[in-house]
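Input: a single structure, listed below in structure tokens.
One chain of protein is taken out of this complex; the other chains stay put.
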Amino acid sequence: MSGRDFLAMEDWSPEAVDALLRLALEVKAGKVRGGLERKVLAMMFLDPSLRTRTSFETAMFLHGGHAVVLEPGKGSWAIETELGVVMDGTGVEHIIEAARVLGRYADALAVRAFPKGNDWEQERADPIIHNFARYCEKPVINLESVRRHPCQGLADAMTLSEKFGGDTHGKKFVLQWAWHPKPLPTAVPASAAIAAAHLGMDIVVARPPGYDLDPEDHLAIRSLAEARGGSLTSSDDCEAAVNGADAVYVKSWGSLDHFGRPDQERALRDQHREWRMTEDLATATRDGRGIVMHCLPVRRNVEIDDAVLDGPNSVVIDQAENRLHAQRALLLELIGS
Amino acid sequence: MSGRDFLAMEDWSPEAVDALLRLALEVKAGKVRGGLERKVLAMMFLDPSLRTRTSFETAMFLHGGHAVVLEPGKGSWAIETELGVVMDGTGVEHIIEAARVLGRYADALAVRAFPKGNDWEQERADPIIHNFARYCEKPVINLESVRRHPCQGLADAMTLSEKFGGDTHGKKFVLQWAWHPKPLPTAVPASAAIAAAHLGMDIVVARPPGYDLDPEDHLAIRSLAEARGGSLTSSDDCEAAVNGADAVYVKSWGSLDHFGRPDQERALRDQHREWRMTEDLATATRDGRGIVMHCLPVRRNVEIDDAVLDGPNSVVIDQAENRLHAQRALLLELIGS
Partner (left out) sequence: MSGRDFLAMEDWSPEAVDALLRLALEVKAGKVRGGLERKVLAMMFLDPSLRTRTSFETAMFLHGGHAVVLEPGKGSWAIETELGVVMDGTGVEHIIEAARVLGRYADALAVRAFPKGNDWEQERADPIIHNFARYCEKPVINLESVRRHPCQGLADAMTLSEKFGGDTHGKKFVLQWAWHPKPLPTAVPASAAIAAAHLGMDIVVARPPGYDLDPEDHLAIRSLAEARGGSLTSSDDCEAAVNGADAVYVKSWGSLDHFGRPDQERALRDQHREWRMTEDLATATRDGRGIVMHCLPVRRNVEIDDAVLDGPNSVVIDQAENRLHAQRALLLELIGS
């Protein structure tokens, strides 16, 4: 394992995260040039990406470095991720060799690996990202694993801080569940809530019954929020929760209670198709001007209505832009010269 | 929409196009270094590419910039291109967000999106490229849409100008239809004819009955040709048309009369399998030395015979090379410092 990975925001001290966020603002203001000359970032996408890939590739280039983008199973070899197996199946390259070899070519390794959807008790240990970190000699960056999407979290924290002029303490942050045709992972909602917790906000998780986050994540969010002067509550009344909110983070995720049983999960989820960010809901935020956030990609008129996405409350494009600046800061911190 | 996109050659004034072509020749002569330092081009390929991708990626690099290559539906998210839809189907990311977000990361956005082959009346409006241009804050470059392939057109105009020493006025340019196992789009033939029209050439479209270009394209070619001192006629006699030609642009395209009805179209197309550039036809050009052009990829011995492609009339490799130089000029003009 390297001295320093970025697998989850809460792995770093609050002071280190605050320093990163300050550097991100300086980078965005154009105050930092270079710093990654002759540096290589190897990116391994076991799942698709648009923002993550483009923003990291751009981040490396803007500071003089280069990102190599690998897609195992497409142009690259299929990766075997279990330890100790007899590899006589479909996996061609073991995670141990991939991690070790890429650590020799590159200065940092970034990995995206979504859950596979079989057994939450196994998957929640997030073995792929942790094994890459274990076997790679260089810093490993989590591009979204089963449990965390900390680069999204960084951009979210940066956006919240910008939009509230640095004064996020005691502001109401609603994580609003939304219906979606598929049961999505919980990495983004957990990471967004951790970002809000880091900022000392009063967090409300608004979700239908059966859609609680993993208990360990819930505890991590609450501990951090309380340590930073905020709070965490839950609600199954979407309208009441959004009422007076300073920020509403809309996001869909699947029920962990029914993880690995898609038909059951679907039956439960389809009872809540009305959970959606509408213009009426946006108007119900504080003074009608609460910000509406989403990590993207967003299903228009399913998760958030056109009127909201194209209206004044939405900050989703600023959020996406901040991925670039937050990651420039992260790369400078991890491997900058 | 940005101040300046490059969606079709005729969107720009003839003077602006002439300036681009002059810059392309200077670039090719090695007279222009740098100019794209710290600039990023995001390229989105909804369809495959070899020349376009390699030449743009090389163009950015040679002047100090960087191209990010995205392939939605492969490594990137599937793009929903209709406006106002309820996104509960297969599209994961909407074109509006893709355009807006990439406009934040990159200095220009380049998009390839071929026709889907269902309904010409809908597709001829070329909604994908126009919506990217509408929603992206930065210049958008058309890498081949339903109706136009203006970067190919630029390279074609540059090649014609080079081969005729700048004296293209009144030269005979034949756009020769060829048989092909598939009904190909009309973007390239329309753009090649517009390039010849820009150069004031006398254009003959040689095609079998039922293979006219879109009437609006025909009109655009004729208007521009006449304004620039040239002309446009059509012929269904391939040999007569090619006779005495100064340049023959060989290209296959599908019948728009039967667009969306592949069996009917195939039955019509298969009556014209003999439409092919042969050594005899090449010999029938002016003094046997008329140039033979093709945008590539070319089906050997189907569209053009080996003897022609490997013989002295062919300029197809020079044409392909000029993609690089024409695009270097375009990028310097659009986003150069």
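Letters A and B name the chains as they come in the text, with residue numbers starting at 1 for each one.
In this section, a residue touches a chain if its C-beta (ideal position, glycine included) is under 8 Å from a C-beta of that chain, and two chains touch if they have at least 3 such contacts.
Because the structure is predicted, anything quoted here is derived from the model rather than measured.
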Among A:77, A:114 or A:164, which residue is in touch with the absent chain?
A:77
Which of these, A:16, A:92 or A:240, touches the one chain of the complex that we don't see?
A:92
Residues of chain A in contact with the chain not shown
38, 40, 42, 66, 68, 70, 72, 74-77, 80, 84-89, 92-94, 96-98, 100-102, 104-106
Could you list which residues of chain B touch the chain missing from the display?
45, 48-51, 53-55, 57-58, 61-62, 69, 71, 74, 181, 296-302, 306, 309-310, 316-317, 320-321, 324
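Please note the rule applied: only the chains that are shown with their structure count from here on.
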In angstrom, rounded to a whole number, how far apart do the mean CA points of chain A and chain B lie?
40
